[in-house]
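This structure is in structure tokens; I'll ask about it shortly.
Only a portion of the chains appears, each positioned as in the full assembly.
As written, the chain order gives the labels A and B, with residue 1 at the start of each chain.
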Amino acid sequence: MPDQVPPKAPPKLEPGVVAAGVYAKGKRVSDIEIDDAGKWRKKPGHVVWIGLFEPSGDLLARVSEQLNLHPLAIEDAEKAHQHPKIEEYGDALFIVARTAQMVEGKIAFGETHLFVGRGYIVSVRHGASATYSTVRAHCESCPKMLSHGEDYILYKILDFIVDNYMPVLETVRHEIEGLEDKVLHESISTEQVRRLYALRRDLLKLRNAVVPLVDICRRLEHVELLPIDPEMRPHFRDVTDHVQRIRESVDSLREVLAFAFEASLMMGQAQQSTITRKLAAWAAILAVPTAIAGIYGMNFDHMPELKWRYGYFAVIGVIVALCGFLFYRFRKNKWL
Amino acid sequence: MPDQVPPKAPPKLEPGVVAAGVYAKGKRVSDIEIDDAGKWRKKPGHVVWIGLFEPSGDLLARVSEQLNLHPLAIEDAEKAHQHPKIEEYGDALFIVARTAQMVEGKIAFGETHLFVGRGYIVSVRHGASATYSTVRAHCESCPKMLSHGEDYILYKILDFIVDNYMPVLETVRHEIEGLEDKVLHESISTEQVRRLYALRRDLLKLRNAVVPLVDICRRLEHVELLPIDPEMRPHFRDVTDHVQRIRESVDSLREVLAFAFEASLMMGQAQQSTITRKLAAWAAILAVPTAIAGIYGMNFDHMPELKWRYGYFAVIGVIVALCGFLFYRFRKNKWL
């Protein structure tokens, strides 16, 4: 899982800082110190891009001082477990997004907080989320687009977050389809119930992470937000479209699980019904020898049948005949 | 299934291209090469109409170059599994619609992507969808309407897509009505549960395909979209109306299936209840000979009844009388 932990940083990077660079005309000009960010950001045409991973309060305070971030946003960025949202503070944006990926067969959720303003973008990652070095590499590989500045970087990060939901969703879908088959073809087991339950909880968490993301992307696409160039709107619309698709898949899967739950109740009832009928049929068949044998086991002095030469054989015959008849009847009306 | 595959194309058509022609004053002027589309489309009063089927990325790129399509739209058109939607790119429209038809007794879903702009319309089909050669033939047969241009062609394609949902829906409705009868008149079986489940999933997929189509048609009808002539609005409203009707039918059928599910739970309970009562009644009746015979099967030395001349017959009589009485009682209160 080398993706999880921040990559080996060049010696000058302090703890909590994954990367810090400045870009101009779509090209990286230089790596920078956190405490120089304020100077660089003010140079026309320059964009400071800082990536943090679970930073200390102190580091955040220094970043905030350099870039003049709002205290309420910094307060949120310091702790994880924020609600996904987009907030404007003057001409700056603060965005919280939840990220998801598969770690050892389970969905691991993380959080990314983004500060975007004229001349800078800061990403703060908490918990299990892929590093944005891939995004950085990709951005650096097409200088023409990167020359758009901080809004293009914001678009690429959101696009990356949304794309990372896809394999998670595929895994869940695959698990659900496996379970669906079991529910419809085997008799219900407590193990299955536990798996159904776990899937429902996972989908609930996915939904809670994705639904606010739709609103965030839509606001970036529609509303007049200061640092967002109108030219970038089709790109944010593309992200909205993808996150919308993920949301609809999550909703469909939730509905499929609800169907599976109801189908499983019905299967249980159908099977219970089959077993009850089968049991009843066998009980009826076995009641015949019990009742007849009980009667001829009585100790009356005068029971003429007991004296008959072939009484025993006759009774056995009657028992066999009656049982056979019942068996045939139950077979016919499908109880057996 | 000759409808599924693109029709035998005239020799000049390259792979992936189903048809490519140019129209003026409602009449086909000529078949064209993809690489001439740009020239033709710019001639006043001329409309280029290209039909593609699962085109290669290369072919799409050439079409895009000729007609100046937006890269984000092209990116979507290259892969299937897009979310149905309508997007404006400058004065061009990009539409994704899901199509449905019956293939070998099952619903097969496909996708159609449409690029519409001044002087051109391009359709891209993925998966199981009827070819639009019928639409082409129909359009060519009424030049007066076709002279409206690309928006009329768009209307005819959407109308065709929507009309193709009708027989699918009828098949599903027919299946549901069959199942309804079974649920209400037979005892529940695992086979029925599986069919109910499959129908619910099919309706969910239909719903996911149809619901966004309503929005697409409504936007074509109401919003000021560049390539759509206001005169065409009643036509798009007619499509909205039809797709709306399909959507309501899907919703009704979903509700009917939910009713059927609940009814089946109740039927199961009613039947279970009947069987339990029947079982209990027979168990009670059979307990009589068992208990009495058990008592007279004891080996006490002094059991006066055993010595009686007609003791055995009396006991048999008592057993028969008691059983008869119980049977009569259970009959009366409908347990048997």
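As a convention for this text, a residue touches a chain if its C-beta (ideal position, glycine included) is under 8 Å from a C-beta of that chain, and two chains touch if they have at least 3 such contacts.
Bear in mind the structure is a predicted one, so any value in this text is a computation, not a measurement.
The complete homomeric complex described by this structure file contains 5 copies, of which 2 appear in the displayed model.
Assume only the chains that are shown with their structure count from here on.
The geometric centre of chain A is 26 Å away from that of chain B, both derived from CA atoms. Within the complex formed with chain A, the chain B residues making contact are 70, 72, 82-83, 85, 87, 89, 187-190, 192-194, 196-197, 200-201, 204, 208, 261, 264-265, 268-269, 271-272, 275-276, 278-279, 282-283, 286, 289-290, 293-294, 296-299, 303, 305-312, 315-316, 319.
Chain A meets chain B in the complex at residues 184, 234-235, 237-238, 241, 244-245, 248, 252, 255-256, 259-260, 262-263, 265-267, 269-273, 276-277, 280, 283-284, 287, 290-291, 294-295, 297-303.
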